[in-house]
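As you look at this complex, bear in mind that one protein chain is not there, while each of the others sits in place.
We call the chains A, B, C, D and E, going by the order they appear; numbering starts again at 1 in every chain.
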């Protein structure tokens, strides 16, 4: 049974781990943790806000109702990121310049919301980064409870309070807190491995050769033909 | 880090609890557990298969790859329901008549899949119920691992192995195993309460009176006017 | 300024006109009134409920909130149809078996809603016809006012209280009350004209000849070629 | 019956009212007029064109046919905004650089269209602001009549000729002409009230306290817990 | 350059080949020809019309304009299937009972259209099968030329005049005429191979064993664990 609760204390990863994950970006982190944890591709930055990372304050809200966002801000610590899942599909504007001012005053780093936001011009000018499903002015009410800091689903991804959120122009990725250090290390290893590959590719070497794909392509049955006229011969 | 695993043993709710939940249907169960746990409305029955309930065998599969479904069938017990989440949006046809025959032979009760299925005519004739995002013939490969019986997200809902799935023409609801008995009791209470309401409504009593809404409507500011011509007076 | 109101009395078209429009169906009526008044194609019957027509009780509701539906039922007369527009996109289940029982007890003929409904099995068994955007179990609250019997937009169509709603398997069409008789006459004329056309087509006459299209096709520049090989000659 | 007409003269709000509404933006105006009048969130600016407001020249056009846009330009006065609704869903490119030049020469201020536009690079360079559903190059024909300056539905919103259109990065809002002054006053009041709130929030005061939400949250049943471990105690 | 043409004569596959392909259905044929040729999953039967196959009369039409459908009917032979692609996305109702009567009189077997149709009740009663993107009453005009029997794209699939269309409840597949016999043979071989598999699966043999998947799963790194508690050990 869902009973509306607000959990005051959540575990968080170490700040240095969070920062390192943020510096590597969504595509790398997603690969490094085994190609899981991505939010749906409809989650887009409201403005080009670079790369961020922080600990998730999870908010389960009702459609057309942003009451719980206020409780989420209360429970956030500086550096945290608000992550809002809704109990049903909704594009209403849950968040605008007033809430953004409140977030900035409290040190909240960003908002990830599976719904709409508004006052986008202000958000950009203030420099408060937001990833959302929609931009819409439709106002919300404050009538029905949800919960704060319970496990939620946001844009197709499972998010537990304290998980690390990494977001950039490629989307949003959730790193489970327990795996944060391992994922950081794997991400680092992946980045390092890519340096050499990038250099070889820049020199004109083909991926076919770099990754030694030719034998497998042949085994799988790819046939090279000189011309399309050879196709039905 | 996601490492591909297949968990052999999962906890299950009592059969009598599962059956009772199934008899009450998605709308009632969803309300009774606090209006959470619904999959997205795009999940539709492939044919009108009535109401079902069972324990979830959870399957995390890759886009265009149904390999893990075979492992899921291996680990299912009679009465279980396969629940398939995909690591990215996909409408390919993961499941058709051969897999359905395998499921029926092993006692698997139904399939819930956040992707496509095919051989829908056969599924209907065999009486194997399926709720899916799409119907598409596109075949899948068996090349990349996922996992079986780990927590997954399917069509926007968190599903743990052993959770109770309730599905009917209204969609699909997930009841966490730990809450199964409580939700059954609340569902029963809700159903009982509706009997009297239904009778009063059938006699022509208005919801306004049955639920005593008039004072709250007035307080909220609803104004009754005799005619639209009074609107701008 | 939108101030929440409930208008008690609305004008209605004559019953015989409404019935005649209903007997002719959506495609004919839409053509007859100049190809306007259609709701979006996403509005689909919850079950195959034949053809209906009735006077619109218009309901403006808030996302996730079905409070105003209760007020709409209060103000409906036998033979009326509830038409619900929402102030923002929403797929929640605004309407189920209890409200359907209430509607049937009060003589309400059908529901047209730009949102979701639930208890679809009951709706079909009861024979209460519904056209909706979605089927979803998500429950709604009763917290925020809208209005009843003011002009609304439902699924892209303007609806005034008392307008005639015609609905069938092809969708939903709105006939402005002031034009009801004229549209009925035009629909009748159109139907009559189609009888002869249908017979000629059934005998194998081509539309090209029946509608005398050949000279206009030639004038517009259509070239008949014997074979695709002549195309690039 | 829809008969194709072009209405030459329409009422307009006072210029000072229009300008004031434009200066306050979509989110504020929408709230001030009772949370109605918004177009769907799929209406997006083709380029970041700031905030505009003007009187609506309404155009009802057919799918794939931009003939009526020419008539709309004829009937527009300097400062007007063209608002185009289509009789069916369409993403074709109704409007490009030639029509934009014509609009600018005649003093038309902007275009709002529930369809597609093209020559977007030119539109940006010329500084002609457009809000549309799509960007697509598909050309349109000039074969079938619609109407100009009749009531239309555009992107889910009712628009009467002479209504005030307010548009910015948050979307598009329609203010009925009759309510323009009242909405301006309410918008102004709302803006003023927000100044103090913004300051208090910037000092770190929580919305929970600013809006005195705590007693209502408690009454509604929100429970604060120290840790998620307390949840199932 | 597209110049509007109507090609009178097209090649067709042998009738016996067409019939055999139709008897095997979309999923089998699609697999047999190398997993290509499927239309998008949004193409759905208007009513459950079983399985059909026939030679494609290809029609390239303009948005909101069904003129070319009349020319297509003129050039069809008994047993042919009309396949309509549109030059832009459109859901208008291109086809209804009059055209269906004309088709049946001329022996046209079915319609596949990447747009909308109407008079769906009549289509079902007449037994004229249709696969479409949408059901909508919106009427179309006859003003702008397209072409008949040129290569087109319909719902994401390339269709040449004379290609074999196979359609059933799983969707629509296009078999290039040149490959018809080979695909028939491969489909037959595939069907035959499935008989034995189906029997073994029905006896309870697992796909894991039938397809000898266990060594490859192990090689790929799938780990079986007894319980989820072993996951983080």
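FYI, a contact is a pair of C-beta atoms (placed from the backbone, for glycine too) under 8 Å apart; a residue touches a chain by one contact, two chains touch by 3 or more.
No experiment lies behind these values; they were computed from the predicted model shown.
Student: Give the residue, chosen from D:51, D:106, D:198 or D:214, that touches the chain omitted from the document.
Tutor: From the options D:51, D:106, D:198 or D:214, the contact with the absent chain belongs to D:106.
Student: Among D:109, D:136, D:184 or D:200, exactly one should touch the missing chain; which is it?
Tutor: From the options D:109, D:136, D:184 or D:200, the contact with the absent chain belongs to D:136.
Student: Thinking of the whole complex, not just what is shown, which of E:77, E:158 or E:223 touches the missing chain?
Tutor: Residue touching the chain left out of view: E:158.
Student: Spell out the interface residues on chain E facing the chain that's missing from view.
Tutor: Residues 1-3, 32-38, 40-41, 60, 87-89, 151, 153, 156-158, 179, 182-183, 186 of chain E touch the chain absent from view.
Student: So which bits of chain D touch the chain we can't see?
Tutor: Counting only chain D, the missing chain is touched by 3-10, 67, 70-71, 73-74, 91, 93, 96-99, 101-102, 104-106, 116, 118-121, 134-139, 142, 144-145, 149-150, 161.
Student: If you put the missing chain back, which residues of chain A would it touch?
Tutor: 25-27, 30-31, 35, 38, 41, 44, 168-171, 173, 194, 197-198, 201-204, 206-208, 211, 213, 216-217, 220-228, 230-231
Heads up, the rule we're going with is that only the chains that are shown with their structure count from here on.
Student: Indicate the whole-number Å distance between the mean C-alpha point of chain C and the mean C-alpha point of chain D.
Tutor: Distance between chain centres, rounded to whole Å: 26 Å.
Student: Could you please state the distance in Å, as a whole number, between where the Cα atoms of chain A are centred and where those of chain C are centred?
Tutor: About 41 Å, centre to centre.
Student: Can you list the chain B residues in contact with two or more other chains?
Tutor: 3, 35, 38, 41
Student: Viewed as a graph of touching chains, is the assembly arranged as a line, ring, star, complete set, or other?
Tutor: Topology of touching chains reads as other, fitting no named class.
Student: Please list each pair of chains that are touching.
Tutor: A-B, A-C, A-D, B-C, B-E, C-D, C-E, D-E
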